[in-house]
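Would you mind keeping the following structure in view while I ask a few things?
All protein chains of the complex are present and in place, except for one that has been dropped.
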Amino acid sequence: MPSPIAPRFPVPALDQLPDDIRQRILAVQEKSGFVPNVFLTLAYRPDEFRAFFAYHDALMEKDGGLTKAEREMIVVATSAANQCHYCVIAHGAILRIRAKNPQIADQIAVNYRKADITARQRAMLDFAMKVSRAAETVSAQDIDELSRHGFSDDEIWDITAIAAFFALSNRLANVTAMRPNDEFYLMGRLPK
Amino acid sequence: MPSPIAPRFPVPALDQLPDDIRQRILAVQEKSGFVPNVFLTLAYRPDEFRAFFAYHDALMEKDGGLTKAEREMIVVATSAANQCHYCVIAHGAILRIRAKNPQIADQIAVNYRKADITARQRAMLDFAMKVSRAAETVSAQDIDELSRHGFSDDEIWDITAIAAFFALSNRLANVTAMRPNDEFYLMGRLPK
Amino acid sequence: MPSPIAPRFPVPALDQLPDDIRQRILAVQEKSGFVPNVFLTLAYRPDEFRAFFAYHDALMEKDGGLTKAEREMIVVATSAANQCHYCVIAHGAILRIRAKNPQIADQIAVNYRKADITARQRAMLDFAMKVSRAAETVSAQDIDELSRHGFSDDEIWDITAIAAFFALSNRLANVTAMRPNDEFYLMGRLPK
Amino acid sequence: MPSPIAPRFPVPALDQLPDDIRQRILAVQEKSGFVPNVFLTLAYRPDEFRAFFAYHDALMEKDGGLTKAEREMIVVATSAANQCHYCVIAHGAILRIRAKNPQIADQIAVNYRKADITARQRAMLDFAMKVSRAAETVSAQDIDELSRHGFSDDEIWDITAIAAFFALSNRLANVTAMRPNDEFYLMGRLPK
Amino acid sequence: MPSPIAPRFPVPALDQLPDDIRQRILAVQEKSGFVPNVFLTLAYRPDEFRAFFAYHDALMEKDGGLTKAEREMIVVATSAANQCHYCVIAHGAILRIRAKNPQIADQIAVNYRKADITARQRAMLDFAMKVSRAAETVSAQDIDELSRHGFSDDEIWDITAIAAFFALSNRLANVTAMRPNDEFYLMGRLPK
Partner (left out) sequence: MPSPIAPRFPVPALDQLPDDIRQRILAVQEKSGFVPNVFLTLAYRPDEFRAFFAYHDALMEKDGGLTKAEREMIVVATSAANQCHYCVIAHGAILRIRAKNPQIADQIAVNYRKADITARQRAMLDFAMKVSRAAETVSAQDIDELSRHGFSDDEIWDITAIAAFFALSNRLANVTAMRPNDEFYLMGRLPK
């Protein structure tokens, strides 16, 4: 018996979706070879779907500043703290690919303090975790500490916004009980 | 000395903003008589601004299902738990106006368990708080409990998505140290 | 239907109270124009009433050292952390009046780290919060830190004792479900 | 080198105290054979001293309802959770004497769920611990649960007020670093 | 530069170890093709090494009752809660092999409540997590709940002892900063 994508809410059929959403989903399928379940689950609400992916792309597909791998490190570290099944498995795969490192995602998911990362990346994740778990205590000193590690204002905003966006994303995935696609588990683990 | 809007990141000048964003800001100013600081703070990043407010409006301006006052209750309860200065003050004002109740926002912000709300609204806030604080433990039983109170799938999604969206919003506001406008403090407190 | 003052325990009638307690209540009514519910709720136990208000007055009506507004800041910050409906609303009103500042109580209740207070007051509230939430970890270093901010032994005792007294008060109010009087919500919010 | 009574604040000399306070201290010394350090530490502030002990006696020396041993059980359980050196050692001694049980104080201090107490006493301590640690979540159901165990309104008030009063007391003792007198350690441990 | 096995304490050379320990290590190497780092790290203390592995084998290599895969599920769930890098990666590998399921370890490590396990296994992990995180609150009711799921006394002891043993193991691995061998990351992920 195949497991449902997101067992707690209805998942719309592709041909019932608005054109732009169906096109986006087909484009992803074309590129990846499968449709990540987050697209089908969130399609239940077209307006929210559009806003969600516009926000996601603005933060995760951006050039310059943090590398794409570093952006995914933030996702994996904070999603693990939030125990988000979908996000850790799916973004763990993307992190392995973007960092070209088959171990980094598991290391960060279990305990980012023990991961093979630079001191600068460690400072980035310390800050991202504080944003994710106790943003009410973030102080000017925390931001100064990032500056000392060479992060620009723009990069500090990115760290903040990525941790904040996945605070949203993790909660949606946890409540809908969204499942990661089987494909994600092995992606990026094998040498090419 | 006037306090800065959001002391930790630059706030762009209105005439340097993209047209659509400037128009949106001017429209809000026209309607409210002032520009809520969240618009100016987030305008630092136009693409994220657009996604943020599209998401916000999809959840908070929606007709049917939860009332607009109930949507604001969720914002105030979860933002208080996250100690978000901007969100509690600004959305507290909106809640007072939408509920036509000058006390409800303070009651919910301090301890929603003691607020003058219905048993159904209490169940709604219990669930929203679990989404906000411990979404990883939300179970099918929690959702069944909402169904027993008469909430539809669509309404349960709304509660979830509003709590999740303000998990994002609270973190942005806390890290940027965004200040609520002075106007919010008194709005909805006086009889018309 | 008027809400009960404190729905979980009987509230005695004024004419059944011992003379000294009735006189104190009438004096408060004369001065304030209404009887704050804490007086009626605690009158259930005359001996405890007398001790409670004697303690309260010794800490809150004292001259010299901390200003009266600063004493109320401690009450509002710690009572918000304890989610005490009565104390945040009632003492928030008193704080607004004593500080002649209509915003300060809401700021401190939501997140005192973001409030418009001095560095010295911030140190005072950091310490008060530690007394309130984790007194078992208060160290000589914490007390030295207050001394560096210019607080005297007497003032440090006051901060401690106020935070400790409202640890008591908050618990009584939360268990009895004591309601703040309607009058408190708006007090001190309007310019005279 | 003898350890100071309360190393963080000055302890007044007996002959500098107001008459009523000195008399009370001498009476305690006469009765117990020594002066418990709480009397000397709090004498730093005569008005607070009077209110503190008036409150204490109203709750702990009361006849009827909860037994005196049960009142001390509440003190020991909540003071242990608050890691209050003075209160656990001193009231542990009083509990042993009042319960005529040399083991009960240690059992309750370490883990009251494993102590040799009745089911009714267990319900009493469960409630007292909730008052002490999370009073903001105490609900009508919690109070009903006590009623089912046969506790009257008066007894429920007592449990609440004792847990609340020692929330105050524990914080004062922890911040002042008040030491228990040597005499307390062994009191009530030996058969007469 | 190869990463050290356990960077915080010296790792003894194989030829300096007592015979029985060197034999055990060589036997593991023969069987697995490599020496798991836990053997080398703990060999720093021969007597503790012997006790550790005797305990481990008594719990994990036992026949009957819980399956070997179920025993590993307990290890992975509790080690993830304790953020133990070595234990999650190494025992995740063993779990995949014993359960013949390439996804189960990642699912349990991220959020065991969302894993593809039976209701009986869910009850087992709920109990194991309580033993691991809050054993002081385990009650007779918790044990009865396991009995209702068909667990025998012997199996309940096993669940308890495995969760308890890895409470020890996780702490040793976290403090020594023990690294999992590279081999573990991919074991059991590929179809044979």
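Order as written gives the chain letters A, B, C, D and E; numbering starts at 1 within each chain.
Just so we're on the same page, contacts are C-beta pairs under 8 Å (C-beta built on N, C-alpha and C of every residue); 3 or more make two chains touch, one makes a residue touch a chain.
Since the model is a prediction, treat every value here as computed from it, not as a measurement.
The chain not displayed here makes contact, within the full complex, with A, C, D, E. Screening E:F39, E:F52 or E:Y112 against the full complex identifies E:F52 as the residue touching the chain left out. Considering E:Q103, E:Q121 or E:N170, the position touching the chain not shown turns out to be E:N170 (whole complex). Of the candidate positions E:N37, E:Q103 or E:S132, contact with the hidden chain is made by E:S132. What chain D contributes to its contact with the hidden chain is residues 3, 80, 83-85, 88-89, 102-103, 106-107, 109-111, 114, 116, 174, 177, 179, 182, 185-186, 189-190. Of the residues in chain C, those that touch the hidden partner chain are 136-137, 139.
Interface with the hidden chain, as seen from chain A, comprises residues 111, 113.
Keep in mind that, in the parts below, only the chains that are shown with their structure count from here on.
Shared contact partners of chain B and chain C comprise A, D. A separation of 44 Å divides the Cα centre of chain A from that of chain C. Chain A and chain B have Cα centroids separated by 23 Å.
One finds 29 Å separating the Cα centroids of chain A and chain E. The set of chain D residues that touch two or more partner chains comprises 136.
If touching chains are joined by edges, the resulting network of the protein chains shown has some other shape, matching none of path, cycle, star or complete graph. By the definition of touch given earlier, these chain pairs are in contact: A-B, A-C, A-E, B-C, B-D, B-E, C-D, D-E.
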